[in-house]
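Encoded as structure tokens, here's the structure I'll be asking about.
Of the protein chains in this complex, all but one are displayed in their positions.
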Amino acid sequence: MISDLWILATASLVAVACSMVGSFLILRRQSLLGDAISHSVLLGIVLAFLATDSRSLPVMLSGAVLIGLTTAWLSDQLHKTGQLQSDASIGIVFTLFFAVGVILISLYAGDIDLDQECVLYGEIAFVPFDTVIWGDLKTGIDLGPRAFWMILIVFAAVLASVVVFYQRLQTVTFHPTLAVSLGINVVFWHYFMMTLVSMTTVASFDAVGAILVVALLVIPASTAYLLAKSLKQMLWMAAGFAELAVLIGYALAFWLDSSISASIAVSAGIVLLAVVVQQQFYQRRLRTQTAIQSPLSAN
Amino acid sequence: MNSSLVSAQPPIRVTNLSMRYHYKPVLTDVSFEIPEGKTIAIIGPNGAGKSTLLKGMMELEPLIEGQVEFFGQPLANKRLTTAYVPQREEIDWDFPIDVMDVVLMGRHGQLKFWQRPSAQDKQIAEQALKDLKMWEFRDRQISQLSGGQQQRVFLARALAQQANLYLMDEPFAGVDMATEKAIIGLFHTLKAQGKTIVCVHHDLNTVDTYFDWVLMINARLVAAGPVETTLTPENLQKTFGSRLSLLNDLTETMYRTRLNQAHDHD
Partner (left out) sequence: MQAEFELLNAPGSWELWLEFWRFEDMNALWVLSGSILLGISASVIGAFAFLRRRSLIGDALAHAALPGVMSAFLLFQTRDPVVMFLGAVVSSFAGFFMIDWLPKHTKIKADAALAITLSFFFALGLMLLSYIQGLNVENKSGLDKILFGQAAAMSQQDITLLMYVTVFILLVVTLLFQKLRLIAFNLNYARTLGIPVRFYEFTLALLIVMSVVVGLQLVGVVLMAAVLLTPVAAARFWSNQLTTILVVAGGLGAFSAIISTQISYLAPAMPTGPWMVVSLALLFIISLLFAPQRGLVHRYLQQRALRFKVAQENILRTLYKLYERGDFQQRPFNIGDIQALRAMPTNALKKTLKRLCQQQLIEDSVNGFRLTEAGLQQAQQLTRRHRLWENYLNEQMDLPPDQVHTQAERIEHLLTEEQEQQLEMELANPHFDPHGRDIPQGDAERQPGVKAQGGKHDQ
């Protein structure tokens, strides 16, 4: 029972943190960069682990952020100097990084407690067993799962960034050109966002793995994008949809005895689907009711 | 606010500005100065580089060469006195944001990055919306506005910047009569306060009624000056006639071979 609570708490933090970061990704039309970074982060984790032999939070975070920013920067460079389309350059960079990560894992399979499976699913069901212990191993106090604390810290960082820099992020996201003309350093905020994305994906890694995190980044945020009237509303809604997905997904996994993280991602998709269907239905009715009604319908 | 103190310098001075798109020269060696307190139209055929000129001046697109000075200073020192109104098309109008928030963005130049707009900022935004008769739409999401209304939101935002110099990219494009009147009203108010307005403009018929000054552009500066003396048939012929092909070809070759980088400066 306690472990169920830990799992739910961890999953909720992961989902909500992802949905906030994801909202900005969606609005900035950088979901593919988010996808890329979530893949590359694997290499960051592996390299950081091989270099330091530790899985402590600062090590993992710095490895991931470094690789995440490298992905963003390298894709950009390739786009400019190689004269390639930007999504092609993103695709080349992240598949390479991810492939190297997977190869390293299989080469050092004995040394890293990561396997290919865990890269894909994460192991949220095992999260409660890997705990942080305060003090001596035998007599110390069990503080709860490591993954939980990790995502809690990152969640706090993301939340704080969004609250404190809300206005800047809004301007930079809504209208980069205007932001430049106001003298705002758009490049800085771009890499700031990418740092948040990298941090969030690495903290979510234990729970949901490198790929399912993409679902949590883009799906609840897109659902909110369909409905929200302001950025604040969108962030709240995205968080709400993310939490809803966690609850439904957990129940689904329990019922089918399937992977918890995959079920959560699937539920996020189902929620999106429901909203899309409802909107289509509503629009169709609106169209038939009033033949000449102006511009509510999206183009 | 105390523009009279700095008015010794022209609001804009452009020297030898060149810009390109890929390897195609868009503007070559453009130099001009504009006077303060006037409305100035930038005219020229399609693809002449009118919008590009504005973007280059605002450092939104890179200059190959040249300097732009605002009141005798680089842009970085004069951001707050310069407001830019971009074309409507470049925006995601589905963005979840309401009218008031868009206008408040105009106040961002004055805010530190953690600061929120103060009550005073909100008052300024409110006044700007009222000036453009958009106050009753303040809570609308921007996708629910008509084209003209969207344009007025942009203008209100620029107004909220309380600048001395306004650079506008085709503010009259595709707007309704009410909006056109509102913009003209705005021009009068701003001019009365001694502010300078530079507009990319596409309607030749209205140049002499709406504007005092004109910059005629076709990949290069053809003419610049007061409307009465500059908007002559001869200059119009030069502007809307064909381009100097040799100049364009060679400038393109230059960019393509990157000769301008290979050359030692002397």
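We just call them A and B in the order they show up, numbering each chain from 1.
Here is the rule we go by: a residue touches a chain if its C-beta (ideal position, glycine included) is under 8 Å from a C-beta of that chain, and two chains touch if they have at least 3 such contacts.
Just so you know, these numbers come straight off a predicted model, no measurement behind them.
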| item | value |
| --- | --- |
| Sole contact to the chain not displayed, among A:S3, A:S56 or A:T95 | A:T95 |
| Of A:L5, A:A51 or A:I103, the one touching the omitted chain in the full complex | A:I103 |
| Chain not shown, touching residues in chain B | 16, 28-29, 31, 92, 94, 220, 222, 244, 246-247, 249-250, 253-254, 257-264, 266 |
| Missing-partner contacts on chain A, residue numbers | 26, 29-32, 34-35, 39, 78, 81-85, 87-92, 95-96, 98-100, 102-103, 106-108, 116-117, 120-121, 211-212, 214-215, 217-219, 222, 225-226, 252-253, 256-259, 261-263, 265-266, 268-269, 272, 276, 279-280, 298 |
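Here is the rule we use: only the chains that are shown with their structure count from here on.
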| item | value |
| --- | --- |
| Residue numbers on chain A that touch chain B, as the complex places them | 27, 29, 164-168, 170-171, 173-175, 177-184, 225, 228-231, 233-234, 295-296, 298 |
| Residue ranges of chain B touching chain A (in the complex, touch as defined) | 58-60, 76, 79, 82-84, 86, 90-92, 94-98, 101-102, 105, 108-109, 111, 113-117, 141, 143-144, 146, 157, 161 |
